[in-house]
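Of the protein chains in this complex, all but one are displayed in their positions.
Here is subunit A:
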Amino acid sequence: MTEPLTPVVSMDAITKIFPGVKALDAVHLKLYAGQVTALVGENGAGKSTTVKVLTGIYRPDEGTVRIDGTPVTFTDPNAASDNGITAIHQETVLFDELSVAENIFIGHAPRTRFGLIDRHAMYEAAARLLRSIGANFDPRTRLRHLGIANKHLVAIARALSVDARVVIMDEPTAALSHKEIEELYELIENLKSQGKAILFISHKFDEIFRIADRYTVFRDGAFIDEGLIDDIDRDGLVKLMVGRAVDHIFPTREMTATEDVLQVVGYAHPTEFADIGFTLKRGEILGFYGLVGAGRSEFMQSLFGITKPSKGVCKIKGKIRVIRSPADAISNGIVYVPEDRGKQGAVIGLPIFQNITLPSLGRTSRSGFLRMVEEFALAREYAERLDLRAASLDQDVGQLSGGNQQKVVIAKWLATQPQVIILDEPTKGIDIGSKAAVHEFMAELAAQGLSVIMVSSEIPEVIGMSDRVIIMRDGRIVAEVAGDEMQPDVLVRHAAGIGEMSQLEDA
């Protein structure tokens, strides 16, 4: 394959900083006409941020985006599509109540002389576009009546309707069946032959090796490597993705207790997960690893009683318990610190002490009336244990910094004196210093005999903190590893379902 002269799009040293995290750190990415470039990286490597920079949703803090070698600045998403860059997102953004044609042309519909929408021209053009991608349905159909795969075709048609030169596909196969994926491959080949540059983001190695011409690897927001797919094999790509060793010091812990605290058997949900079963020991940290969408959080929410599983029992300290609501879970000693702490954590508007005592009101009240003294005592105890920095405990929690708000949320759960604490992505979006503090604290909790379930997508954290790791893929537990087996490439292989390796292990 010959090297084309100028890439259609190139990102040079693009940096994007969010409060507390560098999402992209001087990354490079080049897309060439008529070629598919696969962007590879773990969760949190910066792939989605890259897409948002390219489509004008985020503006980079440093660096330049060039189109045909000319620097451009996208002030808004329209600017990107005017330059021929278009994206098909993970979750398609379409309007159920509009017709297929209206969805395709919303924002840039053909106009009549009087400035009204030229419906006739719009339906014609839509039909043409749909035919070109092999979609055989009427553009007058309401989108609501289409299945998910056809909706995807509409999204693709929409992407092409702006006369795109660059098509970004972010996990395009996530919701598709096997046959539909084959059709998508054909479509991509078709687009390639039309000379479009394609950015293909996927976790699935089969797909990458099937469809991509080039690869670019990101890790933790940094550019790692790029090259031609023909020059690399799966193992090489996995190595680039996960990097070498764990470069962050994790607290050393010793696990001694062997008493089973929680036993989960046969948890299943009609759409999200199936056959989930494991045992959790006292004082243990159990990691849950998997790709985004593997069903980890969905299962945890079900264990906590927020969604109801269709099947499954759990045994807490040897007794079978039915958990149907978060209140049941809390009274059985299970608490859940959700991933989106902003939305699901602190109650802004309530003072700190009331946030802390919210799940423990039963303990701080006498004959139905809350006792301020006890509430304050309880809040003070846990605020001190977590070294919460606040002027006073009756301050509104909204005035605290993000890190301190998080402490309030954790204090709230510890105040219920749980036996099992589920931490969902406990260090997502926080800086390195705070991460170390959270890890330290988790180790401390485990040492005090609390059992911790940690859902995390960060491999170093999973390996550094966990005593055992359970790996989930497509809603099922695919492996459980402990000790020396906990290696980055082992986790990635299981999570991504890389064929040969799992066969080797089974043998």
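Just so we're on the same page, a residue touches a chain if its C-beta (ideal position, glycine included) is under 8 Å from a C-beta of that chain, and two chains touch if they have at least 3 such contacts; residues count from 1.
What we mean here is this: contacts and distances are computed from a predicted model.
Enquirer: Pick, from "Heme exporter protein B", "Cytochrome C oxidase subunit IV", "Na+/H+ antiporter subunit G" or "ABC transporter permease", the protein name that UniProt gives for the chain of this complex that is not shown.
Expert: "ABC transporter permease"
Enquirer: Please pick, from A:A13, A:V347 or A:V478, the residue that touches the omitted chain in the full complex.
Expert: That would be A:V347, which touches the missing chain.
Enquirer: Can you say which of A:A327, A:A377 or A:A482 touches the chain missing from this structure?
Expert: A:A327
Enquirer: Could you tell which one of A:D12, A:D260 or A:D394 touches the chain left off the display?
Expert: A:D394
Enquirer: Contacts of subunit A with the missing chain: which residues?
Expert: 19-20, 304, 306, 325-327, 329-331, 336, 338, 340, 343-351, 354, 358-359, 361-362, 365, 368-370, 372, 391-392, 394-396, 398-404, 412, 431
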